[in-house]
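One structure below.
All protein chains of the complex are present and in place, except for one that has been dropped.
A and B are the chain letters, set down in written order, and residue numbers restart from 1 in every chain.
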Amino acid sequence: MEPIIRLENVSFSYKINEKTKVSVLKNISFSIFPGEYVAIIGHNGSGKSTLSKHLNGILTPDSGDVWVHGHNTKDVNKKRSIRQAVGTVFQHPDNQIVATIVEEDVAFGLENIGVPREEMKKRVDEALNVVKMSPFRHRPPHHLSGGQKQRVAIAGVLAMKPDCIVFDEATSMLDSFGRKEVLQVMRKMNNMGMTIITVTHHMSEAAEADRIIVIEGGQIVMDGPPREIFKHKLELENLQLEVPSVSQMAEVIHSQFNTFSKDIIQENEFIEEVEKFHKEEVGT
Amino acid sequence: MSSEFEISRSITIGQYVPTGSFIHRLDPRIKLLVFVILVVAIAFNTSYFGNAIGLVLSLYLFWASKIPISYGLSGVKPAIPFIVILAVLQLLFQGQLFSDGRVYVDYGFVLITSESIRLVVVSAVRFIEIIFLSSVLTLSTSTTELTHSIQSLLSPLKKIKFPVHEISLITTIAIRFVPTFAIEMEKMMKAQASRGADFGTGGWWRIVQRTKEMFPIIIPLFNIALSRAEDLILAMESRCYTPGGERSSYSVYKAIAKDYLVLLVGLFFSLLLLFYPFPF
Partner (left out) sequence: MTGRPIIEIENLSHTYMKGTPMEHVALKGANLYAEEGECIAIIGHTGSGKSTLIQHFNGLMRPESGKVIIDGEDLSKKKVDLKTLRQKVGLVFQNPEDQIFEKLIGDDIAYGPFKLGLPIKEVRERVKWAMDVVGLDFEEIKDRQTFALSGGQKRKVALAGILALKPKILVLDEPTAGLDPKSRKELLDKIKRLNKDEKLTVVFVSHNMEEVAMLADRVYVMAGGTDVLTGTPKEIFTDKEKLQHHQIGTPETVQVLYKLTDLGYQVNTEAFSVLEAAEEIMKVLAGKKEGSEHVQRI
């Protein structure tokens, strides 16, 4: 299968001034395939946001290349189709909101890609419903609370229905219910075939993905399914990360009852394991 | 008593307030056109009578947009000190240029004549009219509508390779930026006040004090505004905005009879203000 995004030896540094440069990404290569659900984790300042901005050409590498659907992000003529394919929700919602009315902001991207009006109305309504912001559609976005802005920012990208969405800590200011709702949306979109890339500091959120990429100092240090990644508890702790709390609980229990599996990353798995263990013990 | 930091509250330009009034529902292109011709006409009219008409007209429009007049006035309030200073300076120093008419005071370089008084009064009133009119326009027209209308009004110029799209975009961003700027300023003042800076001790009329307090926020404010502008452009680009690209539109614009009627009325007033020889 053709990858939707392919990075080849990507290096990038920010120029602070004429003399100083901060090298952030170092020789990164990986591919994302259509339909994947990928979480990117790493400590503060490890380069996650910088990497995300490379995925649709907001930043372009100093050396190496990023290919989206086979187009190089350095190719100016392809910018638009690249961004139509890969949408980004930024870490900071204020930076994302363009228009002065919530619904017009959601429509902004659709106008740019020339969606006909009837269809546009439909998509705006849909996207606002999904993030539960319909009652706010006529409000000016700069007068919303932190979490409300974050929801509007998500709606703006959802409405564009790109092939792939990059969420850069898009749920950081949402309450746990809001976060669950957004996770469900991600799951649903992914089931409908959309590629999802999410940057997060919540390990339980990362455990939802099909694949985790761990970055440290601008390099990929681990890449694999969550179950594999979360087996490396110590390495993760050295990278200032952790394993989900259900995994931690399973490990504690495992140390007492060694038939209780410690290979657990999701809540429902944990519950199932308790049930299984319980039944077996009763059986014997 | 609310917060001394609610600056965005008194910025009426660039805020969109949906009230669903008759003015809101006008075709934005026509609205913009009428606005332009009215402002031009007002700018050229120097009679008391003409500006009285202009003032009444702009107040009427404000009223018709169903936006509380008090809100419009709060937009004029921060400008009052400047209008007053400007008026005094003009009165004191520009008399020599307008020495016609009856002479009231002639002392050293200070020459106050009926014409120089007219200049001062008319330009102050004119300023207020223009603030009101631009407030009505931006309060009743969303930025998206504005961009589309600027673009379509300028589109005939495309033939002579005039960068219509870019100009309309820049204008919109500029208008969009007025409230952003106010909000950034509010945030900056809150940030500094939280860490021990002094704000909000003097009333708005204490110009010197207020100005002095403003100095430490000006430079960081510009830095932040610049980086906001950069972010804004990035955000637009990352949602597929391409300068000069074809766009569809969220709202439809179709001028109907009532829009043309408004245009006619606007034209009438503009011509009146421009060419009618008002008695005083």
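The rule we apply is simple: contacts are C-beta pairs under 8 Å (C-beta built on N, C-alpha and C of every residue); 3 or more make two chains touch, one makes a residue touch a chain.
All values reported here derive from a predicted model rather than from experimental measurement.
Can you list the shown chains that the hidden chain touches?
Among the chains that are shown, those touched by the missing chain are A, B.
Which positions on chain A touch the chain that was left off?
Within chain A, the residues touching the omitted chain are 14, 16, 22, 42-45, 48-49, 91-92, 94, 139-140, 143-148, 151, 169, 172-179, 201, 203-204, 237, 240-242, 244-246, 248-249, 252-253, 256-257, 260, 267, 270-271, 274-275, 277-278, 281-282.
In the complete complex, the non-displayed chain touches which residues of chain B?
Against the left-out chain, chain B lists 1-6, 8-9, 15, 17, 19, 67-68, 70-71, 74, 187-188, 190-198, 200, 217, 220, 223-224, 227.
Basically, only the chains that are shown with their structure count from here on.
What residues on chain A touch chain B, complex-wise?
Touch list, chain A to chain B: 56, 58, 79-80, 83-84, 87-88, 90, 94-101, 103-104, 107-117, 120-121, 124, 138, 140, 142, 156-157, 160.
Tell me, which parts of chain B touch chain A in their complex?
Residue positions touching the partner: 14-16, 18, 142-144, 176, 179-180, 183, 228, 231-232, 234-242, 245-250, 252.
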